[in-house]
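So the structure is just underneath, and the comments pick up after that.
The complex appears here without one of its protein chains, the remainder shown in place.
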Amino acid sequence: MNAAEELKNFLPGSVISTGLQLNKPMAVIKKEELLKAAGKAKEMGFDHLSVITGIDYKDHFEVIYNFFSYSKKQNLALKVNLDHDKPEVDSLTSLWKGADWLERETFDLVGIKFIGHPNLIRILLPDGWNGHPLRKDYDMNSEQFVTVGENGDDIVSPDGTNLLRRK
Amino acid sequence: MESDELIINMGPVHPSTHGVLRFKLRMDGESIKECTPVIGYLHRGTEKIGEMKTYLQFIPYTDRLDYISAFPNNYAFVKAVEELAGIEVPIRAEYIRVLTMELNRIVNHLVAIGSLLMDLGAATMIMWGFRERENALQLFEMLCGARMTFNYIKPGGVREDIPEGFMPKLNEFLKDMEKRIVDYEQLINGNEIFHMRMKNIGVINAKDAVNFGWTGPTLRGSGVDYDLRKYEPYSIYPDLDFKVCVRNEGDSFARFIVRIDEMKESLHILRQVVDNMPVSKVISSAEYGIAPMTGTPTAVSTYFPRIFTPPAGEVYSRIEAPKGELGFYVVSDGTTKPYRVKIRSPSFCNLTAIPSLVKGLKIGDLIAAFGTIDVVLGDVDR
Amino acid sequence: MLFLAMWTGDIMFANTYELIVFILNYIGIYDPIYKVFESFGLEYLLRIIIVLVEIAALFVFILLTVMFLTWMERKVVAMVQARYGPMVTGPRGLLQPVMDGVKLIGKEDIIPAKADRWVFTLAPFLIFIPALLIFIPLPFGESLIISDLNVGLLYIIAISAISPIAILMAGWASNNKYSLMGAMRAVAQDISYTIPLALSAIAVVLFTGSLSTVDIVTAQSGTWFGFIPKWFIFLQPLGFILFLIASIAEMGRIPFDFQESESELVAGFFTEYSGMKFAMFFLAEYAHLFSVSAIVVTLFLGGWSVPFLNFIPAVLVPLVSLGVFLVKTYAIIFFAMWLRDTVPRMRIDQLLNLGWKIMIPLALLNLLVTALLLTAGVFK
Partner (left out) sequence: MTWISKDWAMGGIIKGLIVTLKHVLRVGDRPTVTVQYPYEKMKVQPRFRGLHAVDENACIGCGICEVNCPNSTIQIVKHNTKWYPQVNVGMCLFCGICVDVCPMNAMKMTGNYELADYSRESLIYGPDRLLFNKEVNK
């Protein structure tokens, strides 16, 4: 019995299905129950949150959490499916401090909101950037210009008017 | 006693932020009250590029993530693709891959230690480190024609076989390196001022380190006996004899010593690889289901399929890069390009802990603690 | 007559002025010149001219020394780091400092918009001039001293206490946080290190009973048992170590280079300076390196004196003693450069701890023990 099935035994209501992510156990979790399932996984010994991945599947979003257990040397992946219109899921920052930046990055690039995150702002792109680049409907041809304002904040504009360009 | 707060912008152009990292520091005199890293100045959208390039075309871009140690980046992506497509790799190719990666680990740690010492004000170590790094870079140049951005490891093997004259030079390097590490240890390890600067600075216990998602030498400095090469072995690491270097103190000094020890272990691994190097072809071609083109000129020793399509699926594969756990989450939809590439870069995750690590310390300690975390901004910003 | 006379060990001339007058007299041109000036009633003008010549010579000497020191620093660092260092301009890159100077003069002199213009401009001069003034009571050799002040040592310590004010001015006027922090550090460091510096110098003064640098040097001539030179380093080993550490802190060099600490504060107090003003800070820094090393040599390593100097002709004594003095000084400078390549920087609070909690008590202890032993008549 792999870790995903074990998790299903503990929380039959939260786990929709179990399967394999190539060769690693994976459980699909109801999005409302993610925090509970992740907490259970942490209790089971999965103490290392390796990565949070957000994927845009055009009709829905997937957020995948990869865990590792230092004590058992086992892998576990949790997956939640989110609506495309309202990509919101609970934040794991209360359980893993390392989730902070990973969630901010996912928010920044994929545009998934993490409810309960203490500081959910853009991390790689400047504040005020238009759109989330890793979404499939992101317009690659749109230009955005970034300058630094008087107080050190980034200012983004769709045209180059705020650039100091020599004639 | 409190004085007025001073807000200092450290970076993005600053001698010791290793590139374009910026710290917003709220200072009380010399003490740091709050430290906020601001990243993204080197963001090149590598993950988006990955969605637009074929699998082979994306490999050069992985070189540019952690440009100090590019072989593990190549390998991490290629490993994910190989797992996805189920490609068998010739044994000699695996040996060459491990050889390059361990060599690169030495290079990375030399740069890490050197720049740490330079940030502390002792400029000698970085020059000595670069002296040895230069020898290693020449080996890389001999092997694949590039010194930092290799594009050498390909799905199914490596780009070219080891050239003539490589092995003697490598042996010379290994012999040389052993003596040099003794020099480094004499220069730094016992230095009382270095102890003053490093011991009990930036302490993080094992539980917090795991909670922050720390990996690599930084985590092992906190006493977690964890190395993917050992506990989730890939490539030929199960056949090799090496030990995981762990220190229990969890301070900057422990993280430094772990790096020195890892260099020695890497030398040990390299010697085994050199001794046991098998003879076989270095790239598999039939596995793709494409027959090699007949009449292909032979100057480049092997044939690469230009385009190949792994079956639809997703994989998260990770390796122990010099800086920590480097993972690639690759989703394939059965076309020639990946549907999604997510990079779990060790620098990014290790940097998460900096604000709580340096709280209440002096500005000089920020440099020391930050130096021992060893980030490369190409890897942080991607 | 003069060429044959052996040196007796006594000071021949009180200062360089007298030496110059003697040489002019010996050649036989002093009297005619004096008469010319006397006929106009302007005897004092001759004195002034000679003093100005002396000062010009000193100035040129210091500039050349500083240029050589920058070259030497780069070469020593390069040798440690398995590099060549400057190689292109001049033989072995010896003219590199000249080219650097030309480059710096040619640079635009930038004054930041929100800087305090007057203070900003004044600070480099205020740091450069004391760096030159400090050489006035320094005996470069037998008879080679601009002025043998009877409060020489006090003068040196007083003059070197001006530089933190200039640094603070520079840091404050730049209107830059890094500069300000660098300046604050420099002041804190200087206050905590001048005290052990002065205390261990006083221990030396207890032996000589005089603050005059010439007296201190002459007290160190001769030998014990015929082979140990009578240098104060052997009487004051602890004092020497304290003084050396404090003087390296005074020079502001690694491991105590907090005023600059380029990996923390970019360039410290002169972050905003460019062009000639930057060059003045740079020159002052190396002039300081030379002067502090010279003081260490004067106080503890016997200055220009070596045992057995009295076997050479008296005419050569100033030259030989100058050579001896320079060799000793460069040894100390080399040590400072060598140390810089080996050790990392300390942290500012650790430095202050070291200064206040360890060095000042030790210096006081050293002073107490020295005074007790002297009173008991051990050193006779």
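Letters A, B and C name the chains as they come in the text, with residue numbers starting at 1 for each one.
Simple rule for what comes next: a residue touches a chain if its C-beta (ideal position, glycine included) is under 8 Å from a C-beta of that chain, and two chains touch if they have at least 3 such contacts.
What you see is a predicted model; the values in this text were computed from it and never measured.
Partner chains of the missing chain, restricted to those shown and counted over the full complex, are B, C. Across C:Ile20, C:Leu58 or C:Val76, the single residue that touches the chain missing here is C:Val76. Only one of B:Leu21, B:Ile59 or B:Val258 touches the chain withheld from this view, namely B:Ile59. Within the whole complex, the absent chain has one touching residue among B:Leu6, B:Ile87, B:Ala146 or B:Leu174, and that is B:Ala146. For the chain missing from the display, the contacting residue among B:Thr36, B:Asn171, B:Gln186 or B:Ser356 is B:Gln186, taking the whole complex into account. By the touch definition given at the top, chain B reaches the unshown chain through residues 53, 56-61, 63, 124, 131, 134, 138, 141-146, 149, 151, 159-160, 163, 176, 179, 183, 186-195, 293, 296-297, 299-300, 304, 306. Residues of chain C in touch with the missing chain: 76, 79-84, 87-88, 338-339, 341-343.
Here is the rule we use: only the chains that are shown with their structure count from here on.
If each chain is drawn as a node and touching chains are joined, the picture is a simple open line. Here the spacing of chain B and chain C, counted between their Cα centres, is 48 Å. Inter-chain centre distance (chain A to chain B, centres taken as mean C-alpha positions): 24 Å. Centre-to-centre separation of chain A and chain C, using mean CA positions: 62 Å. Interface residues of chain B, counted against chain A in their complex, comprise 9, 39-40, 43, 45, 47-48, 51, 83-84, 208, 210-215, 224, 226, 231-232, 313-316, 318, 325, 327, 329, 331, 339-340, 342, 344, 348-349, 351-353, 356, 381-382. Chain contact summary for the complex, chain A toward chain B: residues 21-24, 47-51, 53, 55-56, 64, 66, 70, 73, 75, 77, 96-102, 105, 109, 122-126, 133-134, 138, 152. Chain C contributes residues 77, 80-83, 177-178, 181, 254-255, 257, 261-266, 341-350 to its touches with chain B in the complex.
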